[in-house]
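Shown here: the complex without one of its protein chains, the others still in place.
Note that the chains are named A and B in the order they appear, and that numbering of residues resets to 1 at the start of each chain.
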Amino acid sequence: MLELRKDIFADERDDNLKEVGKPTQRQDMLGHVTGTSAYYDDHRFANLLHLKILRSPHAHARIRSIDDAAAARAPGVKRIIRGADVPVNLNTLLSLIQFGKDDEPSLATDVVRYKGEPVVAVVATSERAALEALALIRVSYEPLPAVFDVEEALKPGAVSVNAAYPKNTFEYYNKYDHQKLRFGDADAAFAQADIVLDERYQMSPIEHAPTETNGSIAVPDTNGRFIVYTSTQALFFSLDTAAKINAMPSNQLHFIGGTVGGGFGGKVDTLTEPLAILAARLTGAPVRHRLSRHEEMQFGSPRGGERIYIKDGIMRDGRIIARKVRAYFDSGAYTRLSSYAAVKCAAHIPGPYTIPNVSADVYCVYTNRTPATAMRGFGVTALDFGLECQMDKGAVAVGMDPLEYRMLNAYRDGDMKAHRREAKNCALIECAQVAAEKASWPLRDEFRRMSSRTGGGVQRAGGGADRTRAPAPAPAPATRPAPVTPQRVSYERPAAAPAQSAPPPPPRTPSPPPAVQPAGSTHGAPRFSSVFGTRRR
Amino acid sequence: MAKHRGRGVATINYPIGMNLGGDPSQALVHSNPTGKFTVALSSIDLGQGMKSVTRQICAETLGVPVEDVYVDTADSDTGPHCMGSFASRGTHRVGNAVMAAAREARAVMMEAAAEELEVDPGDLETDGRGAIQVKGAPHRSISVRDVAIAAQFKQGKTISGRGIFLVPLSDVNPETGEMSPATCYAHACLIAEVEVDDETGEVTVLKMTSAYELGRAINPKLVEQQLVGGTWMGMSHALYETPEPYYPDTREGPRDFNEYLMPGPGDICPHDIAVLERPAPDGPFGAKGPGEMCANPVLPAVANAIFNAVGVRIDELPITPEKILRALKARGGAAGAALPRAR
Partner (left out) sequence: MKTPVQFRLNGEEVAAFAESGANLLDVLRESVGDLSVKGGCWQGTCGTCTVLVDGAPRLSCITLAESCAGKSIETAGGLRRGAELHPLQSAFMERFAAQCGYCTPGMLMAAKALLDRNPNPSREEVVDAICGNICRCTGYEPIIAAVLDAARGDSRRRA
């Protein structure tokens, strides 16, 4: 059993609880060990039909013609479905929250943009009959040049991948081709830094590889509706997406799920439900659309490969005074959720460290590969890989222990973050201390005495002058619970504070928490339109 | 030819919930005629324990034993809207929605009990074992069962509640990136110890030691499940997995698990975990959520440990034996990159 360090932050908790905190047996464990937990496919239907997809063999090609006559006549085939049969054959997942343009067809009609893109669906009385019918379909393609590298895709004259975003980047706020973060003046700070580290990191795409592949069964119900048993991770998200693609009112669909054989982010994209429902409508029979393992592995969306450049400006005493990040998310041929990954990445920069000058540009880029989507750690995993390798390189460059280097730069309560929000509820330092103790990783005394609750504050953001002092010792154990300050969302600071302005003298004692702002206070920033382009209704 | 040991560290934080907020979840809680409760959700259990965590949170809030609560999910006809299980939002968002619904149900329950006992609701407390009693006078009590019967058949009250939790959607300044990404963050520090074979390039992860700060461990066993399973996945990302081994070249993509590699039960290592709890002011009982962050620190910790062991930096994942051997060759051999301090 893991070790619960109840002693740390005890003054901020009330541990007098009855059910919370107990290692209670899972509600579903008995079902799991008896094989009775019901996943979407654990429902039997008389006359179940099977839907299989014919997929593009080309990364980029024009479709000249499709001849499915032989397939339509093949034994067991009940229906062939083409793009023209899909009521709304262009969608993007986040249209449900008004983010982005519809860019992806359920079945391609004129162009295919990744190897594996669905072109034709066959519905038959058995999987075998469906697969044999697929082999009888003749599609004539005219291959086109393709682009696979994110930086190549951004060069002028690159192959245009996605018709809705012809320059191969998602459009934010109808104005920018990337997410931006600007805090302080990173370029000026680099000029002052003792050491500059400029590095490149590359993540591989990753397969979610849940043991249960994506799948759903659409069943005509007794009341004109359709029941859909589904492996989705987001019930209404999938229901509303399927309703939009099928041009059906949402209450015509009855989605049932909730017990899923692993997801990790790969079961949000609603890959199987829309066509399963359409097939059930067209045939009047229950239809299962299930991805094979090969399909799941190569054509079910992966975590997109991310390429990240990180430039740090570091002082000899170990302070990072500037961090600049340029990141590219490989969205593949269509947007799905990658537009959002870039925002999440921008939101995570520069990591859990207080750095007074931060600049970032994060791109969502289209290439001719399987569209990417969310995966465990979405937008953050790759960045953390880059940041934490970079921290190690920085430690080596200044000749400091890697853990102490991180603790020196760690954010604390009251620090100003690059997104112009006050850091609160921090605990990086304490995690480092506990892990070091467990692993017998030696730390100097001053680092063992550090605390997330002290040493932070307004003056650290203005140039970090008080970092040159020895870190403040941890306070004596509190005799009363520390006040829990609500999120402060405005911050008065001098306009355009460059890294070089003389910082105000640090106080002798930690400054008191800032005055509580009422919860409804406005941001310091002017009210730009929301990230979704239009205000949410 | 030799095996070299090294240690590497990573420290991270993780935002809880969908970035920028705007991701609501709702819950409904109601009592049956004999005082047993159902939580109706449309939230999804992927294995992370959604049904179990929400059950405990509901029982705690209602003040009844967990055996008297069951979670029913997911059905779009009966479960109210939940944005979904992703972004480490389940415990925080759905947990909060369940708390709100359970609080409303509890308030009705206490009112009904007060009417039966002829006291003020403020004078009553739940004993957590199925009874409601007068504070300071526990002999004056009534079972939850009897309260439920009285409420429904005599008083005409419905012991039920509705809850929604929403972090309001944050604006983003497109020029500066000013935004409120999340209301709380979890934290972790992980130290990985590896052994690198400089003849084969193979990396064996020997041990992991970590500290995770999660706000509140609603169920320590479920937390342990996530942290052990997640760090396995992190090791897998770092050293094994890729559907495009020659990325950005798309050739030779694996088609099955013989070609898509992941570590097996013989490749795992001991993992010594500590959990810290600094409650999030807006978390259910302070809880944040470990679902995604558990894998993240392993990737760089292993890369850093490899550098410590043999002195090469591999900045492209996965770190395969081939990449290590090429790097060692370019470097002219392996040499542990000892850092300025004694270990």
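Methods note: contacts are C-beta pairs under 8 Å (C-beta built on N, C-alpha and C of every residue); 3 or more make two chains touch, one makes a residue touch a chain.
The structure presented is a predicted model; accordingly, all values stated were derived computationally and were not measured.
Novice: Mind giving the shown chains that are in contact with the missing chain?
Specialist: Per the contact definition above, the missing chain touches A, B.
Novice: Among B:23, B:60, B:224 or B:315, which residue is in touch with the absent chain?
Specialist: The one listed residue touching the chain not shown is B:224.
Novice: Of the residues B:122, B:156 or B:265, which one touches the chain left out of the display?
Specialist: Touches the omitted chain: B:265.
Novice: Just name the one of A:15, A:42 or A:151 that touches the chain not displayed here.
Specialist: Touching the chain that is not displayed is residue A:42.
Novice: Touching the hidden chain in the full complex, which residues of chain B are there? Just list them.
Specialist: Touch set of chain B with respect to the missing chain: 46-49, 221-222, 224-225, 228-233, 256-258, 262, 264-266, 268, 271.
Novice: Tell me where the left-out chain touches chain A, residue by residue.
Specialist: 1, 25-26, 28-39, 41-42, 44, 126, 128, 209-213, 259-262, 264, 292-294
Going forward, only the chains that are shown with their structure count from here on.
Novice: Distance-wise, how many Å sit between the C-alpha centres of chain A and chain B, to the nearest whole number?
Specialist: 16
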